[in-house]
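Contents: one structure, followed by commentary.
All protein chains but one are shown in place.
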Amino acid sequence: MAIEGTHSKTAGRIRLGMVGGGQGAFIGGVHRIAARIDDEFELAAGALSSDPERALASAKELGLDPDRSYASFAEMAKAEATRADGIEAVAIVTPNHMHFPAAKAFLEAGIHVICDKPLTSTLADARKLAAIVEKSGKLFVLTHNYTGYPMVRQAREMVQSGVLGTIRLVHAEYVQDWLTEPLEKTGQKQASWRTDPAKSGAGGATGDIGTHAYNLGCFVSGLELDSLSADLDAFVDGRLVDDNAHIMMRYKGGAKGMLWASQVAPGNENRLCLRIFGDKGGLEWAQEDPNYLWYTPLGKPKQLITRNGAGAGAAAGRVSRIPAGHPEGYLEGFATLYAEAARAIRAVRKKNGRIPKDVVFPTVADGLAGVAFVAACVKSSKKNGAWVKP
Amino acid sequence: MAIEGTHSKTAGRIRLGMVGGGQGAFIGGVHRIAARIDDEFELAAGALSSDPERALASAKELGLDPDRSYASFAEMAKAEATRADGIEAVAIVTPNHMHFPAAKAFLEAGIHVICDKPLTSTLADARKLAAIVEKSGKLFVLTHNYTGYPMVRQAREMVQSGVLGTIRLVHAEYVQDWLTEPLEKTGQKQASWRTDPAKSGAGGATGDIGTHAYNLGCFVSGLELDSLSADLDAFVDGRLVDDNAHIMMRYKGGAKGMLWASQVAPGNENRLCLRIFGDKGGLEWAQEDPNYLWYTPLGKPKQLITRNGAGAGAAAGRVSRIPAGHPEGYLEGFATLYAEAARAIRAVRKKNGRIPKDVVFPTVADGLAGVAFVAACVKSSKKNGAWVKP
Amino acid sequence: MAIEGTHSKTAGRIRLGMVGGGQGAFIGGVHRIAARIDDEFELAAGALSSDPERALASAKELGLDPDRSYASFAEMAKAEATRADGIEAVAIVTPNHMHFPAAKAFLEAGIHVICDKPLTSTLADARKLAAIVEKSGKLFVLTHNYTGYPMVRQAREMVQSGVLGTIRLVHAEYVQDWLTEPLEKTGQKQASWRTDPAKSGAGGATGDIGTHAYNLGCFVSGLELDSLSADLDAFVDGRLVDDNAHIMMRYKGGAKGMLWASQVAPGNENRLCLRIFGDKGGLEWAQEDPNYLWYTPLGKPKQLITRNGAGAGAAAGRVSRIPAGHPEGYLEGFATLYAEAARAIRAVRKKNGRIPKDVVFPTVADGLAGVAFVAACVKSSKKNGAWVKP
Partner (left out) sequence: MAIEGTHSKTAGRIRLGMVGGGQGAFIGGVHRIAARIDDEFELAAGALSSDPERALASAKELGLDPDRSYASFAEMAKAEATRADGIEAVAIVTPNHMHFPAAKAFLEAGIHVICDKPLTSTLADARKLAAIVEKSGKLFVLTHNYTGYPMVRQAREMVQSGVLGTIRLVHAEYVQDWLTEPLEKTGQKQASWRTDPAKSGAGGATGDIGTHAYNLGCFVSGLELDSLSADLDAFVDGRLVDDNAHIMMRYKGGAKGMLWASQVAPGNENRLCLRIFGDKGGLEWAQEDPNYLWYTPLGKPKQLITRNGAGAGAAAGRVSRIPAGHPEGYLEGFATLYAEAARAIRAVRKKNGRIPKDVVFPTVADGLAGVAFVAACVKSSKKNGAWVKP
C-alpha cells in the first residue's frame, strides 16, 4: 500500500465495535492504534470491560457515545445489529476464554469479527466457531499480527515463487523472559490470566506465543503439519501451564521443523524468529528487527533485503507505508491486518463481491489450526513426546 | 506515555489543518499517520496543493469537508481564523521555501504551527520567523521527528544525568544513497525539488538530512555549536546543491565533533547515527535500529538498553507505546511530536497555562539553529573550510 | 596465558608426531598451525598418509627427517618408542575409523595422544579406548577445539560461579550448508569420507558437528545428559548418513535442551551457537563471532563481554593472547588445546606431577560421551524418537 492508498474516504470509515480493551488492558489499545493508522475504521461502540463501571469510564475516555457503551457483548451485538448506523465489524480483545462466546454472538448478529489469538481456549470451541463462521457468511480475521510485517510477506512470496526450492526445514522460536520468576503470584494482570488454564486454555507459552511461531512457520512455508513431538515444562514452581516448550515437527511432504517457545529465557524480550531452508536457498527473519530479511541463494553471498528496499517485491511493497531505512514496527504490522480487513469488508459489501486475491489475513481456519497445535503439544507431552497429529 | 495515555477525549480531538501533502507528496501522509496514532487530532481543513484541482481531489480522498479545502494557505488562514470550529493548529508540509510564508500567515492568524524541517530555505527568513513566533505567542513545533524516538530521549536523559561525565565528542552522520545517480534529471518529484536551490535552499544533503544529524547531536548532548569547518561536494555532474558534506565541529566548552551527510553512498538507506562520548562513558544509536541504545560505562561491558526494557528510564518510557521487544518505528517517533504538541496545546489553552516540563519538542529556535548551520556549512566550504560561526 | 607465557624453552619444545594430515588433508594442517602458535611443540615424526608415496612427499614438504617418516602408524609407534629422541606425544588426525587403532598403538607404546574428534567410529571402540587410556596412564587430549575459545571458557566460569542461577535450558546448534547438494557424488574428499558410514561412523551431521554442539553444551553448563529424543534425516537422495538432526534433550537434574545439527541449511557456514539460561541470567555465544559473549542478568540490560575486555574473567584471560578488540579466531582456540596439552605433559613429566587445576581440555571421557550421544541419536531416531539414554 502506498501511504493511505488503501482507504477510500468517499465511502467513509468503517464503523467498528470493541469487546474488551478497557482501562488496564494491553492489547485493546494496540488494536485501536492499529485500526487508526490507515484511517479505515472509526470506533463507534464498545463493551470494553466486564466490570460495568470500568466499561463506562473507558468508553468516556475514548470519546464513545455513552449510548453505545454496553454492559455486555451480548447486549452490544443485539443493539448494534438493529441500528441503522450499527457497527459493521467488531474487534474482540478479551482474555482467550471469552473469544468464543463473543465471536459467536456477533457472527450470528451478522457482524464481521476481528479477533485476537488464540482463537479459543479449547479445541471444542474452536471447532464450533469454525462452523459458526462458515454458516454466518461473515468475515473472520484472526490477528496473528506478525503476518502483517512486510518482510514476512516478502518471505512468503519468495517461498511461493520457488527461489528456495523444495522446503526441507522450518525453524521457529518465540522466546521471552518475563515469566522467569513467578510474576503471577504478585497479582500482575497479564501474568495472572495467562497462567490460569481456565482463562488461557491448556497451553501456557505454547498457546500464548508458540501459536504465533507455529502460525508464522506455516504462513511463510505454506506447509501443513503432519505430527509433532513435544516436551513441555513449567519451570516455575506451582505454575499451572507450560512456560517452556520444546517441539519437533514433521510436515506433510517430508519437511521437518523445530519450534521453541519459552517465557523463562533471560535476555529475550520478544524473540520471534523464523528460519526456512530449501534445497536452493535459505531465509532468516527476526521480529525484533522486522525490516530485515536475510536471504541466501545456495552458493552465493547472503543478501540483506530491506522493507521497501532493493530486492523487495510486490507483496511486501503493498503493505509498506514509508521508504526503506525508516523502520516500521509492530504497530504498523498490526495495522496491516486492519487494512486488509477493511479491503475485505469493502469488497464483500458489493453484490457478489469477492475479496481481492492479494488481500491476505489469517482466518478462522488458521485459528483452529493453532488451537489444534496447542492441544497436540499438550497431548504429546503427556504421552512422553509421542508423535501426535493435530 | 502509556498507550493512549496522553489524550483526553472528553476535551475532544484537536482540529488540525494541513498545508501541502496532496496527492503525490510523501511527508504529508507521514504527518497524517503521526497525527492519528495517538488520536489527539482530527484533520479538519487543508490547502493540500498549490494546484487547485489536485488540492480538491486530495481533500476529497481524505474525506475533508469540501468547504474547508482551500486553494491557498492564505485563504485558509483567513477563513479558519474566523470560524467557530476553525482549526487550532496547522501542519505545514510543503517544500522548504514555502514554510516561511505559510507559517507567518497562520501564526499571525493566531493558529499554532507544526512545521516540517528545515525551518526555512534562507537564514533571513528563519530569523524573521523566529521573531514572528515570539510576537505571536503561538506554539511552533518543528518536526525534527528523530527527537521523538524513545531511545533518543533515553540518550538525552543519560547525558543530562551525568552518567557520561563531561562530553568530549559528538559524532553524527546521516547517509543515504538515493541520489548516487542524477535522479533529478528523470523528473522524480522528491529529487527535483530537493536539488533545486530555489525550493530547498542553499544546502542539499546539508539541509535535507545534515540538519537532522546536527539537531540530533545538539538535542542529545545539550551542547551548542561554536564553529564549524565544512567541505561540501556535488559529486553528480550538474547538481546545483551539495550531495555530500564533511564537517568538523567545535562546540562551546571544548567538545569536538564530526558530521557526515551524504546522499551518494551506496548501501545506505537512512543511516542516521549518533555516537557521543564523555570522560565516563559512551553512547551509540542508529535510526535504522531505533529500539536499541548502546551504552558503555568506562571500564565496564557495553550494555544494550532497549525501549521499555531493563535500564530504560522515565524519559523513554513516557513516549513508548508497547512493551520491549515489540519494535516501534519511524511513524511512532513522528507521532510522539504530535502527542507532545497536543499536550502543549491543551496546556496553553488554559488561562496562564504552562507547558509541562516533561513535554519536549523542537522549536523555532532549533529551526533557526538548523538553518544557521546550513548557512555556515555553505559559507565555510566556499572559504575552503575556514572555521565559521553559525 | 600472556603471549608465549606458557611455554618454557629452557625445557625445550615437546617432540610431536602426527598420524594422518598428509597432502590434500584439511585438519592436519590446522593441528600443525595450532601446535606452532604457542611454540610448545616441534613436529618430529609422521605417518602422514596411508599412501606411502604421499606420506613421504608430505614429510619432505614439512621438512621432516626422512628417517622419521613412517609408512604406518604401527611402525611409527614402535620405532619412536625406542628412540632416545622419540616423540613424547602424537597427534591423530585421520578419518574417524582410524582413531581407535592409532590411539591404541601409541598409548600402548607409552606416548601421549592428542586425537581429533569424534573419539571413534563405534561405541564399542570408544569404550575399549577409554579402558586403554586408563590402563596406559598416558594423557589423552581430544580436540573438541571449540572448548579452547576464550569466551567459551568465560561462559563456563560464569555458570560455575553461579551468576546464572540454576540452569534450566541449554540450546545448541551447529548448522552448515556445504552438503545441501550431493557433493559426495563429485568425489570431493571431505564429503566422501564424512558420508561413508564405514569411515565416519553411524552418524553423519550428528557425528561430524552434532558432537561439537553436544560437547559444548555439557562443557559450559556442567550438565550431564539423562536421555534424548532424536529425529534424523538424510535429505539428500541416496545419502547413507544423516545430514540433519533434530534432538530434544533431558539433562540430569531437570534441565532441558534442544540441539540442531544440519549440513543442508543454505546460508550457514559454521554456525555453532550456544544459549544457556538459568533462573538468574542467560548467555549467548556464536562460534563465527567468537570474541563476544552476551550475558543478561535477569531484569538488567544485556551486556557484551569481550575477550580480554571489561567483564572477562581469569578463565578467559588465561587463554587469550592479544588485547580486546583484536580478534582471535579458530586457530587460536585450537592452539589453546595444544597449549593446555603442553602444560599437562610438562606437569606429568615430573615425579608425582599433577596437572594444574586450571588446565582444561576434553578427555577420553568426553570423547566416549560424544560417541554415546551419536549412538543414542541413531537409536532414538530408529525408534521414532523414543527417549534413549546414552
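In order of appearance the chains are A, B and C, and numbering begins at 1 in each one.
Here is the rule we go by: a contact is a pair of C-beta atoms (placed from the backbone, for glycine too) under 8 Å apart; a residue touches a chain by one contact, two chains touch by 3 or more.
Computed from a predicted structure; not experimentally measured.
By the touch rule given at the top, the unshown chain touches A, B, C in the complete complex. Touch with the chain omitted from the figure is made, among C:T94, C:S121, C:Q176 or C:Q303, by C:Q176. Per the touch definition above, the residue from C:I14, C:I37, C:A255 or C:A342 contacting the chain not shown is C:I37. Across B:G86, B:G217 or B:G278, the residue that sits in touch with the chain not pictured is B:G278. Residue positions on chain A in contact with the hidden chain: 295, 299-306, 309-311, in rising order.
One chain of the complex is left out; on chain B, the residues touching it are 168-169, 171, 177, 180-181, 229, 231, 233, 235, 244, 246, 248, 250, 256-258, 260, 262, 264-268, 275, 277-284, 294-298, 302, 384-385, 387. With the whole complex as reference, residues 2-4, 8-10, 12-13, 26, 29-30, 32-33, 36-39, 60-63, 176, 268-271, 287-291, 306, 309, 321-332 of chain C touch the missing chain.
Convention: only the chains that are shown with their structure count from here on.
A summary of chain positions shows that the Cα centroid lying nearest the centre of all protein Cα atoms is that of chain A. The distance from the centre of chain A to the centre of chain C, with each centre set as the mean of the Cα atoms, comes to 44 Å.
Here the spacing of chain A and chain B, counted between their Cα centres, is 34 Å. Within chain B, contacts with two or more other chains are made by residues 306, 309.
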